[in-house]
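Part of the complex only, each chain left as placed.
Chain lettering (A, B and C) follows the sequence in which the chains are written, and residue indices restart at 1 in each chain.
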């Protein structure tokens, strides 16, 4: 599983609506509306590196009201939780 | 459950070691070593707002080699996954 | 009581008017028009973390003329004053 953390700036007055649209995208497991200089932080989890292009420049960036995104791809994940199971990625779907 | 996303800058040459130390902290569910201008992104999940102070300025910031952190607390979470169950927070422990 | 400090940039020529509108919002205890790179600093005080989403992305950001906000949520408050009493939060209303 490859994880990308996407920091998102949106139209200042439509944050909740845009959050819902991004959260509805396949491969987006969580969207947080957050304090600080960014409006939203989306977590994208895919099985193969090649899928990132479809999800982030292909879909997240095209949601109306998204003004700027900055993606940080995980080199490696350190966790005591079973994230693959939690997000049902890599399973038989 | 309250979620905080903590962006972390570390000593440039000790990223993997520091990631492991942060991931071992209670309430830190995931740490990602990432591409881009930050070195690590840690996800902190607690039951009450008051616990954030213990975890982030109290513990994450005190890990040796951590040089700067910037925390974004989630106002709200948008997800189609059951994150409470996934991270066993708010359950009977 | 959870406190959030919201730094606000507004239309350069309508600062006093916007300050009044934000100050009239429930849970906003003070708004300061300030020197420096920000135009306004608003203090939001709520009883539960969940209310922050309603107040800040839900209301402050939607005031016309607000161009950008950056919220800093307090981990902890250090004060020799009784802020709960001062702002009548957590009382029987």
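Note that contacts are C-beta pairs under 8 Å (C-beta built on N, C-alpha and C of every residue); 3 or more make two chains touch, one makes a residue touch a chain.
All values derive from a computational prediction rather than experimental measurement.
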_Taking the 3 displayed chains as a starting point, can you state how many identical chains form the whole complex?_
10
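Here, only the chains that are shown with their structure count from here on.
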_Length of the line joining the C-alpha centres of chain A and chain C, rounded to whole Å_ = 28
*Using mean CA coordinates as chain centres, what's the chain B-chain C distance in Å?*
26
*Distance between chain centroids, defined by C-alpha means - chain A, chain B (Å)*: 17
*Give me the residues of chain A that touch two or more other chains.*
16, 33, 35-36
*asked:* Give the list of chain C residues in touch with chain A in this complex.
replied: 4, 52-53, 56-58, 61-62, 66-73
*In their shared complex, at which residues does chain C touch chain B?*
2, 49-50, 52-53, 56-57, 73, 75-76
*Provide the residue numbers of chain A that touch chain C in the complex, in ascending order.*
12-13, 15-16, 33, 35-37, 39
